[in-house]
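Here's a structure for you.
Yeah, one chain of the complex is gone here, protein chain that is, but the others are all in their spots.
Just so it is clear, A, B and C label the chains in written order, and each chain counts residues from 1 on its own.
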Amino acid sequence: MSDPKIEGFELKPGFKGMAEDTASDQTMFKGVHWGKAMMWIFLLSDTFVFSCFLISYMKGRASTPVEWPNPSEVFALNAFGVPVPLLLIAIMTFVLITSSGTMALAVKYGYEKNKKMCGWLVLATAIGGLTFVGMQVFEWSKLIHEGVRPWENPFGAAQFGSFFFMITGFHGFHVSIGVIFLFIYAYKVFAGHYESGKKGWFTKLKGDYVEIEILGLYWHFVDLVWVFIFAFFYLW
Amino acid sequence: MNDTEKKQSSSTHNIGIYLWIWGLLFVLSFFSYLVDWYQFQGLLRWSLILFFMFLKAGLIMMFFMHLFWERYAIVNVLLWPMTAIACFVGLMFAEGQYTLFSRLFYFFVGAE
Amino acid sequence: MSEEYDNNKTSYQAQSSEVLGGASGTTPSDMDYVRPAEIPEQELYHAHSFIEKWVFCQDAKVIGVQYFLTAVFTGVVGLILSWLMRLQLGFPGLAGFMTAEHYYQFVTMHGMIMVVYFLTALFLGGFGNYLIPLMVGARDMVFPYVNMLSFWMFFVAVAVLMASFFVPGGPTGSGWTLYPPQAILEGTPGSGAGILLMLISLSLFVIGFTMGGLNYLITVLQARTRGMTLMRLPLTIWGIFTATVLAMLAFPALLVSSIMMTLDKVLGTSFFMPTIIKAGEVLEYGGGSPILFQHLFWFFGHPEVYIVALPAFGIVSDLISVHARKNIFGYRMMVWAIVGIGALSFFVWAHHMYVSGMNPWFGFFFATTTLIIAVPTAMKVYNWILTLWRGNIRINTVMLWCLGFIVTFVNGGITGIFLGNVSVDVPLSDTYFVVAHFHMVMGIAPLMVIMGAIYHWFPLVAGRMLDEKLGKWHFWATFLGAYSIYFPMHYLGFIGVPRRYFEMYDSPYMTSGVGLNEFISLAAFLVGAAQFILIYNIIKTLKTGKPAGKNPWQANSLEWFTSTVPPEHGNFGDRLPVVHRWAYDYSVPGAKEDFIPQTTPPSEVANTEVEKT
Partner (left out) sequence: MHAGIIFLLVIVGSILFHIFTPWYWTDIASNWGGMDDTITLTFWVGGGVFVAVCLFMIYCVFKFSYKEGRKVEYKPEDKKLEKILTWATTLGVAALLAPGLVIWNQYVNVPKNALEIDVMAWQWGWQYRLPGKDQKLGTTSPMFINDDNPFGINIDDPYGRDDVMIQSDIINLQNNRPVKILLRSVDVLHNWYVPQFRAKMDAVPGTVTFYWFEPNKVGEYEVLCAEYCGVGHYAMRGGVEVQNDSDYQNWLGQQETFSDLIAKQNDIQIEHNKIAKKKDLNIKKDIYIEN
């Protein structure tokens, strides 16, 4: 996304460009900030974490001879007296996608050095994330109230509760971390750290709007994982 | 200036594209919700779920995470490892079926 | 805050758009032209106090040494445990305190320590940290602060691991594979606090490693110096780099399986636990699948063994090339082989599970993929020996370790072929044949490389040459001793002696193994003791060793061309080196000397036919 113009090096598009980038000296990902490259590789690793969780879930569910609870019933919510399947989940998905959209715009405005828009959008994303976590807490407490536990549940195979709490918990953990960072970064945007290039608070790196993009990658990834959880956990 | 060059030389993109993708994500999520609402079953259900899932994931990666505009060097590095996951998924699916089979075949199920 | 940076040194010269000066011209058509810098100079945070300098240090070289020392400490613990095991196996009953519980705890801790906390940490954390920035021509790792955290995370992981020796019930005795259900049930030693601490320690290790691994990868990918293309990297870096990629993708499976097992243990979930009856009582578990754990574990475990092997492959290639005064034969093939082995290693994991009761049809798939790996590995072996061919081989300590590596690695690799060939594995699996296989290929071969690397790079790290004579004694004792431990051990496997047996002499056809076992144990004591020669050598050298001077081995790669020996923080003085060639221009016809450093511009060696890289 950044603007790679490299002196003495022609950036060719497509696979040809890939071969040349790879064969060239100094950097392989031309024009990619170190932090961004690091976030990408980290997300790749994290993808393997979530894949292993979901694969375990698939294997566990495929091999249990006991009936698996029907998610559209378990996760139904009463609205106006009728049980609507997956209502809460639908709203959560909606919230998370909304926050993903605001994040994408925040990144855009960050690059335009539009401090105000960027800051508000990051803040909006943080609030969206917080709402999501809140609804997750609600969902958990509802299920716990209904007797679902990691080790047992009244609806069917015991593994249902185990995988549910573990996977959504791990995802929720990612969201929570993201929310914390979103709030911090919102503050930093408003305080102008990214314009003045002020030294960071943790690793003492110089501030730059690229950090918003890096955080954005993380946040979109969290959304991405939710897409898979939604499909495999709630729709299966 | 051809298309790809334009893609790489501008560091920000028209706001329209983000709004579009955003809207599409809502629509696709709604569709996958409908899959459950209408209680489609069997192969149809699965192909729809997977189709919407990959479409959504693809859109997020391509546009929100900007992979569409990144150079192929990074895109490839990110996508090739997925073959390992695909292999793992496929084999674990077979393994799950096999475990289920042997449980049903030899055990008195219900008491397992 | 900015004065915290570089305040004890004037800022490094900016590199951007600077073209090589000197006798050669500045036009791009000139043969010495190297593209201008495309990345700005890295800002370094220099330490201000003793603590920042030696404890929470952000210099990758110090972190490397910290990793090295911590890993060697765990290695010595693992070594002592192996002595205790051999004592029991060779001379049962001699050590009065040795119960079956203790034995299994020792085996488990020995295996886990040696594989994860010793070799992985030593190769990637130790050698990786020290060598990557130096060899790619960077001032430091790209995220020094995260790098520092990585070490301390590892340190805590080791502390937690060691703490498990002192909790009630002792450390876990579930075998390093930690197979459930047994690992978390009574009847296995340390199934309480021991296993929990092990799982926690492993999780910490993974988190810590991830922080370090990101550094290694991004440094290699994005922070190379001018002129350093990927195809000019020394093979050491290729090995460490690929191993790190494997680690970043394989450790997640370990993390996930540890989390799931922890939940099974603490919360009573049943991910891996089917209905279980113990002492006539039905446990609370039900419906899970132990085989799932095995798949997850080996999806991590098999890449893990290559994480240990690939850096060794890389390092040994460099050592052989330097000391045979000849370019490494088939460099491109070597790189592709490393990458290929790394990629394939994600498709072979279930060769550890041929007799685990998994879907039997998997056998065909995994046997095929497993044997395919032998092909790139074989190419590497051929290229090592072809590098020796018509070289000018210095038979010094470093070279001896390399030769020892080739012998033991080929031996262990071939036994791997036995095991990989699914129906051959059936009688041999879970016998001492497997134990012999992996000690030969993992316990001894990479260890030989580590030793060679110590003798090779010690002059750089400490500025003094290790004693050659002691080094040779150390080598022969280790090599001959280790070979006589593990070569005969295969034959115990043929008899059918299962591994993880506390004692086995009551079986009629195993009595024949008694003498052999005693011999093996004696050899093991000798080999272990021989390691103290090295420690003595190091201490002695630090005090009275011969000063090494610059580039004592007349090597080409960048780590020998630092501003000072040992290198200071920032590595290369005011100006980063510029690279013009691969690291293997040895004995180039027409050149004055038998080596051409990577920094030598082509115009200086214009009349030679150097390799185009």
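In this text, a residue touches a chain if its C-beta (ideal position, glycine included) is under 8 Å from a C-beta of that chain, and two chains touch if they have at least 3 such contacts.
These figures come from a predicted structure and were not determined experimentally.
Asker: Taking the entire complex into account, which one of C:Tyr179, C:Trp238, C:Phe251 or C:Phe313 touches the absent chain?
Answerer: C:Tyr179
Asker: Using the touch definition from the top, which of C:Ser429, C:Ser521 or C:Asn537 touches the missing chain?
Answerer: In the complete complex, the chain left out is touched by residue C:Ser429.
Asker: So which of C:Trp83, C:Phe241 or C:Tyr586 would be touching the chain we can't see?
Answerer: Checking the options C:Trp83, C:Phe241 or C:Tyr586, the one contacting the hidden chain is C:Tyr586.
Asker: Need a quick check: the contact residues on chain B for the chain that isn't drawn.
Answerer: 99, 102-103, 105-108, 110-112
Asker: Quickly run down the residues of chain C that touch the omitted chain.
Answerer: Where chain C meets the chain not shown: residues 100-101, 104, 173-175, 179, 181-182, 185, 187-189, 274-278, 280, 282, 286-291, 324-327, 329-333, 355-357, 360-361, 363-364, 367-368, 371-372, 374-375, 378-379, 381-383, 385-386, 388-395, 400, 403, 406-407, 410-411, 414-415, 417-418, 421-424, 426-431, 476, 480, 483, 487-488, 491-492, 494-496, 498-504, 507-509, 512-513, 516, 584, 586-589, 594, 609, 611.
Keep in mind that, in the parts below, only the chains that are shown with their structure count from here on.
Asker: Express in whole angstrom the distance between the two chain centres, defined as the mean CA positions of chain B and chain C.
Answerer: Taking the mean C-alpha position of each chain, the two centres sit 36 Å apart.
Asker: In angstrom, rounded to a whole number, how far apart do the mean CA points of chain A and chain C lie?
Answerer: 33
Asker: Just give me the whole-number Å value for how far the CA centre of chain A lies from that of chain B.
Answerer: One centre to the other, that is 14 Å.
Asker: Pull out every residue in chain A that's touching 2 or more other chains.
Answerer: Touching at least two other chains: 22, 28-30, 32, 37, 44, 48, 51, 59-60, 63-64, 66.
Asker: Listing for chain B: what residues touch at least two other chains?
Answerer: Expected reply: 81, 88, 92, 95, 99, 112.
Asker: Where on chain C is chain B touching in the complex?
Answerer: The touching residues are 249, 275, 286-287, 289, 291-292, 295, 299, 346-347, 350, 358-359, 361-362, 365.
Asker: Quick one: which bits of chain B touch chain A in the complex? Just the residue numbers, please.
Answerer: 4-5, 7-13, 15, 18-19, 21-22, 25-26, 29, 32-33, 35-37, 39, 45, 49-50, 52-53, 56-57, 60-61, 63-66, 69-74, 76-78, 81-82, 85, 88-89, 92-93, 95-97, 99-100, 103-104, 107, 109-110, 112
Asker: How about chain C: which of its residues touch chain A in the complex?
Answerer: 1-2, 4, 17, 28, 34-39, 43, 45, 142-143, 145-146, 210, 213-214, 217-218, 221-232, 248-253, 255-257, 259-260, 263, 267-271, 284, 286-289, 292, 295-296, 299, 579
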